[in-house]
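Every protein chain but one is kept in place in this view of the complex.
A and B are the chain letters, set down in written order, and residue numbers restart from 1 in every chain.
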Amino acid sequence: MTLPFLIFLTLTALVLGGALAAMMLRDLIHSALALAVSLLGLAAVYLTLQAQFAGFAQVLVYVGAVAIVIVFAILLTRGSDPAGQPVFARGWPWGAAAAVAVFGVLAAGILRSPLAGTEPPAGVEAHAAEVGKHLMAEAVLPLEVTGLILTVALIGAAVIALREKVES
Amino acid sequence: MAAPDHLVASSASALAGLWLIPVFPLVAAAMAALLPRRRGKTSAGLAIAAMALSLALSVAAFCGVVGRSGTGEVVRQTLNFHWCQVGDHWLDLGFVLDPLTAVMLVMVCFVALLVFVYSTAYMAHDDNAGRFFCFLSLFAAAMLGVLIANSLLLFFVCWELVGLTSYLLIGFWYHKPSAAAAAKKAFITTRVGDMAFFIGIVWLFSRAGTLLFYADGHGCLEPGVLLPSTAIGLLIFGGAAGKSGQLPLHVWLPDAMEGPTPVSALIHAATMVAAGVFLIARVYPLMTPHALVVVTWVGVLTALFAASVAVAQTDLKRILAWSTVSQLGFMMLGLGTGGVAVGIFHLLTHAFFKALLFLGAGSVIHGCHEEQDIRRLGGLRRWMPVTFATYGAGMLALCGFPVITAGFWSKDEILHAAHGWEVSHWPFFLGLAAAFLTAFYMTRQMAYVFFGESRLKTKKGGEHGHHGAGSSQPHESPKAMLVPLGLLASLAVFAGFAGTPAWPWISSFLEGRPTLFHLAPLFEGQALRLMGLSAAVALGGISIGWWVYGRGRKLGSGQRDPMDSARPDVYLLLSRQYYVDEIYEWSVVAFHAWWSRLCNRLDIWLWELVVQAVAWGVVGLAWVNRVFDEYVVNGGFDQGCAALREGGGWLGLWQNGQVQRYLRLLAFGMAALTLWLLWGCGAS
Partner (left out) sequence: MTPALSPQLTMPPLQCYLLLAAFLFSIGLAGVLVRRNAILVLIGVELMLNAANLNFIAFWRFGPHPEAMTGVLFVLFAIAVAAAEAAVGLALIIALHRHYQTVRLDRADTLRG
């Protein structure tokens, strides 16, 4: 039990706990906040894996933007369904079974793979400068395209969510 | 037996023109058929021209044959050719020119030409004269074809054509029901005979392998090819009996008088009825002595029967018709007892004087405004002297008036042959009786028609256009009718000299021997005695007839016939022709009607049922088809579609719009796929 492993376990608990909470809580706001916690934990995991830029990006975008937008959406759609509704959908055991099956398969695949006992190599730290260099060199096209996607998504979301004009 | 025949190999030049003899009238008939109806005179002209050409050719052929005869053998020329192939067998046809053919050709052409000329005047005011001459020409062509045929097949074809034209001509005035019925009767009765003939032909063909008469030693009439057979001979005689009106197929001849008189003269006196006799003469080598016995007996019984019936007839032409039947019986008697020459000689002389008698009767009918009943005629010798004279010549010839008439010599030959027949003497005596009756009824007819008071009724309004109104006096006929009468009368007198015992030209000619004039045969054997006997019989018949009907007896119009007064029952039987027609009506015709009714019933009940059953079967099948279609095909189809719909509906349930269900399925599927990937292929 080395320190990094302990840190890892803690972070695992955070991530998984937050995820479970997000999926199982009744109150939506609580779910959203649990999600945010989970995402934060994940960002920490990235940091331990020396992907600093990814971790910060995660915090900035996922926690800072996506989770907040989710909260906004929850707030905007509140009160439409009567309270006291069951939490899970009809046929939820099937869903649970499916998820368990998927996990089982994945775990089996992971545990049986030959990658099992590889030595962790010496890594490289992914600082912003390094990432920036690669972005501008090899990945400039995806960068631009992603910008385009974001623009389109912004416009699209705005259009979709726009309240239709009422004929006066 | 005859001297061996000498067959000259077919020489193209001599026989090349032979086939033209029937073709000229045939072409004339074809052209006349195409002419419009009014052109009677053109048809007549065509027919007469064609016949004249044929006569010229016949005379030329005859002269050729005469030139070649007298060598001691019968000279025959044949021209045979293949007609059609049946399997690997050839059906051959051919023409033959021998003495028999030559003499018959001349006779037929001559009589036909005279009748054609006569008809131009007789049918002058008939609208359908064109059709008449067309049929007459066709008949002439067919008859001439019969004469020159060297093959039984060609013979039979022309034979049937002759029968057809006879039917057409008897029923010429078809709008008269009696004429139409008479035509039918003639055709059907001769058909019965023709059936026997046809069976005979087929049998002959199967035995001999050929239908040619003479073909370089292979023809069926040539010695050694076919054994003479009684059955075949009798079957062929059946055909002859039908055409020549022998008992019991004689019933059509008297009724055939419904046709115009020239038709009666040509066809039912001189030519067509003679065709039967000619047939027997032609196939004589095939007739066994047994067959000839039958021929003789049938002939003599016919002769006697017909002569007795003729005594009690009152229609001018019917008397002559029964006389024809009787004389044909004589011809058969002659063929049976004496051979070809005897029969053919009488055929030739009979043709001349019977045609003369019929044409004379036609002249009487024409001159007396279509009156045919002898009880309403009388005293015509005053108004129609030429007709009377020629008719008298014919009558005397028919009776067999001694020495100066042709009939005497030919009949004498027959009686001579019958007398010398080894089988029986009965035909001789019966023949004598028939000859007596012949003289008797002919005298009766002459007395009724030409002598005594006129019993003609005056008819109001002229029926003839060339008379003027009101005149009903009988008149003499035009020249066109009288000239043939005169020609035939002279032949009736002089033709007999071709066959006297002193100069037997006919028999020598037909048998190929040279003819010499000997007086010796006249005196040998019974010849002179028989001549005296036949002369006595003829004269006796004439005198008794004259005594009963002639001078001194007034035959008033309402009076009964003297014979009728004397023995009314016999007279009735004779005048009803021994009720033969009634017997036929009661037996054959009734049977036929019964048979046709049976067939009708069979048709209705049996065949109809069969057809109905088939129809039901078909309908049943159709019903099955429909049921099948409805329940199996449709139903199956419907069920299929329903199943599809249900399946679709069931499948549609999977598409319930619930996203999460889809996702669950996706997840399961992914898991399964990954599982398979991990464990299915490749080591994990």
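One rule holds for everything that comes next: contacts are C-beta pairs under 8 Å (C-beta built on N, C-alpha and C of every residue); 3 or more make two chains touch, one makes a residue touch a chain.
This structure is a prediction, so every number in the text was calculated from the model and none was measured.
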Chain A, residues in touch with the chain not shown (by the definition above): 2-5, 8, 12, 15-16, 19-20, 22-23, 28, 31-32, 35, 38-39, 42, 45-46, 49-51, 53-54, 57-58, 61-62, 65-66, 69-70, 72-74, 76-77, 80-81, 85-90, 92, 94-96, 98-100, 102-103, 106-107, 110-111, 115-126, 130-131, 134-135, 138-139, 142-143, 146, 149-150, 152-154, 156-158, 160-161, 163
Interface residues of chain B (partner: the chain not displayed): 651-660, 663-664, 667
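In this text, only the chains that are shown with their structure count from here on.
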Chain B-facing residues of chain A, complex: 89, 91, 94-95, 98-99, 101-102, 104-106, 108-109, 112-113
In the complex with chain A, residue positions of chain B that touch it: 660-661, 663-664, 667-668, 670-671, 674-675, 678, 684
